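Left out: one protein chain. Kept in place: all the others.
Coming up: chain A.
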Amino acid sequence: MNIYVLLKKTFDTEEKIVVSNGQIEDDGAEFIINPYDEYAVEEAIKQRDAHGGEVTVVTVGDEDSEKQLRTALAMGADKAVLINTEDDLEEGDQFTTTKILEAFFEDKEVDLILAGNVAIDEASGQVGPRLAERLGMPYVTTITSLEIDGDTVNVEKDVEGDVEKVLTSLPLLVTCQQGLNDPRYPSLPGIMKAKKKPLEELEIDDLDLDEDELEPKTKTVDIFLPPEKEAGRVLEGEVEDQVKELVSLLKNESKVL
């Protein structure tokens, strides 16, 4: 099976967010593989081990994205592709990323594409389904189980807590939800091997794309931090008094009761 994983690097979840000049400051920030994409990498490795084939991890990013690709290779992926847009694109959105990936996949034989269901930074969750549509493939989002038998695929999908059992077929794109698997940590031998695994770097020229075709359909007008919350009020006294005060505050001050 030809298995591909779409991967994005994101801020480490513990990072404090700093905004300057309407931009998120990323100097010195720690980056990780988007947590939902880790489920995708893990599932790709498992499916390859069960059915044979090859796992290729693909990212649209900059030269620093190599680190996250190497981590995926250390987990067990076979090959990596970095589509580096740093020098060519100033801005992009989900349309842009999809267009780049569509061009990349145009001449590929694909059985299965896995992605995270959402990236925890911009959190649009669009690129997976958009790409499937452009490639003419069916897709299932937020999956928690994947069973492949020949061309037949049985999927379990999380729908706001309910579980849908979905029957579909390859080629297929899925986006991964928590609960699908437990992503492995790269082993030391894995990390050593990853250094020698193939990592191909492409630019948009290599995909016969030019900047005009990649003009984003949306623009960011501003980025700002939520207003500092005033320190909350810790109530005092006996439990009964605290509760009475709380109910009164919720009713009269916040007006939510």
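By definition in this document, a contact is a pair of C-beta atoms (placed from the backbone, for glycine too) under 8 Å apart; a residue touches a chain by one contact, two chains touch by 3 or more; residues count from 1.
In this section, contacts and distances are computed from a predicted model.
**Q** Between "Electron transfer flavoprotein alpha subunit apoprotein", "Sulfatase-modifying factor enzyme-like domain-containing protein", "ABC transporter permease" or "Copper-containing nitrite reductase", choose the name on the UniProt record of the chain that's been left out.
**A** "Electron transfer flavoprotein alpha subunit apoprotein"
**Q** Looking beyond the chains shown, say which of A:Val57, A:Val140, A:Ala194 or A:Leu209 touches the absent one.
**A** From the options A:Val57, A:Val140, A:Ala194 or A:Leu209, the contact with the absent chain belongs to A:Val140.
**Q** Of A:Ala50, A:Met192 or A:Leu246, which sits in contact with the chain we cannot see?
**A** Of the candidates A:Ala50, A:Met192 or A:Leu246, A:Leu246 is in touch with the missing chain.
**Q** Please output the residues of chain A touching the missing chain, sorted low to high.
**A** The missing chain touches chain A at positions 11, 13-14, 16-17, 19, 24, 35-36, 93-95, 98, 120-134, 138-142, 158-169, 178-179, 215-226, 229, 231-235, 239-240, 242-244, 246-247, 249-251, 254, 256-257.
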